[in-house]
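Every protein chain except one is present and positioned as in the full complex.
Chain lettering (A and B) follows the sequence in which the chains are written, and residue indices restart at 1 in each chain.
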Amino acid sequence: MSEALRLALVVAGKDLRAELRSRTALLSALVFSALVLVIFNFARDPTVLAAADLAPSVLWVTFALAATVTMNRAFTVERENGALDGLLLAPIPREAIFLGKLLANLAFVGTVEALTLPLLILFFNVDFGRALPGVVGVTALATLGFVSVGTIFGAMAVRTRFAELLLPVLLLPFMVPPIIAAVQVTSRLLAGRPLSEMGGWLRLLTLYDIVFVTLCTMVFSAVVDE
Amino acid sequence: MTPSPELGHPGPALIEGRGLRRAFGRLQVLKGIDLSAAAGDALAVVGPNGAGKTTLLRILAGIMRPSGGQVRVLGEPLGRGGSVARRAIGLLSHQSLLYDDLTLTENLTFAARLYGLPRPGEAAAAALEDAGLADRAGDQPRKLSRGLLQRAAIARALIHGPRVLLLDEPFTALDAAAAERLRALLRARLGAGLAMVLVTHDLAEAWGLVTRVAVLLGGRWVADESRSGALETFLPRYHALIGV
Partner (left out) sequence: MTTPLPPADSTASRVVRRGLILSGLALLALAGVYVLALGYTPIEARQGLAQKIFYLHVPAAWSALLAFSLVGITSALYLWLADPRLDRFAAASAEVGVAFSAVMLTTGPIWAKPIWGTWWTWDARLTLTLFLFFLFVGYLALRASVHDPAERARFSAVVGILGLLLVPFIHLSVYLFRTLHPQPIVLKPSAPSLPPAMLRTLLISFAVFTVMYVGFVMARYGLSLADEAREGGDAG
């Protein structure tokens, strides 16, 4: 297992190094997130709805959209020059390839989220205050689950004809439970509610992560092995 | 009786396929293929488009599952994940298997890590030195000419010291001089005891290199013989076989 984990880190490290070299995808994803926030601000009637009330929903819709548009990237880079064959040829378990890709996607989406959050605070004038650690925690919990599903769907979508359209159609239904849970927890955290009011949602998120990370790791070989 | 390309080599087989079959839905692409190659053997698999050449090579590389039959490398079945068999295989294709966003050093270091080599950085530097690419180590593959890219791809394919080299149309897009250099390099490797299986539609490019030629048609061998004489004497027979 530790060997598989080491190889997963090798794969993830390679992806992040390539990402840091070009930076195009990361910058585009950030600009995309900022634009979504701006559009949300103008898509509300300021006399009816205070920006801060809308903040949890805006935050999570932005995270979901940003994650969706970036998830094809991980396997698009493997398509150039037949690089995926090079991975499959090597004496490494398929599970390690999946975990490596998952870690790279998490790092990528996590970075976008980490930089979107301050923008939200700035644009929507929300005071996170003591809720910030909780929001970061629930973000990590929710992101792990849907990025896991997104990683496997991305691996499939890049091998089809309509990758850009197919991935959101497949992935968005899978984002619904984690997004509902994350919005509920976030708004309760911002309202300063006690943890006991979020127990059900946090259990749902944890269960979702366990089920889908395990399952995606197991079925990944069916996606890449012809 | 189906001929099978396993005649006339002295040593034990480094790679061996038995009864390899592969179907896509109802379409039978490979219908029971046997083959083997020992140290110093270079088997050319030729045939028209759609004969099943690429499928066969991908099965031998362990990238594709056969519907039936088994591949053994160094006597060990080619399974999933880490194994002796997988470590013994190298693949040189018409694609470079290199990442465009990484430098040559980074690409080769990554490959060395995938194979669990003890000092990946040094292995990468040595491989680039061997390939005469030491001065381009910091460049990305997209900045290299076709010939230099081919050399980098060879360094990538051989970095872990494979005993069996699989070649998928390696001469595609190479000019005459680059193709000749590739043949010379591969000949030297054969002399050093590598076994090769080469898939090509252009036999002329590979003729000077191979020791045996097998013709694949409709998922079966229709001919298999040691290379003898000139290409010009083989070609008419080949064309008759594939019905050109």
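Heads up, the rule we're going with is that a contact is a pair of C-beta atoms (placed from the backbone, for glycine too) under 8 Å apart; a residue touches a chain by one contact, two chains touch by 3 or more.
Every value quoted in this text rests on a predicted model; they were computed, and no experiment measured them.
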Touching residues (missing chain, whole complex) on chain B: 24-28
Footprint left on chain A by the chain that the document does not show: 149, 152-153, 156, 159-162, 166, 169-170, 172-174, 176-177, 180-181, 184, 200-201, 204, 207-208, 211-212, 215-216, 219, 222-223, 226
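The criterion applied here is as follows: only the chains that are shown with their structure count from here on.
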Intercentroid distance (Cα basis), chain B paired with chain A, Å: 39
Parts of chain B lying in touch with chain A, wherever the complex brings them together: 58, 61-65, 80-83, 86-87, 89, 91, 93, 95-102, 106, 110-111, 113-116, 141, 156
Contact footprint of chain B on chain A as seen in their complex: 3, 7, 10, 14, 17-19, 21-22, 77, 80-83, 85-94, 221, 225-226
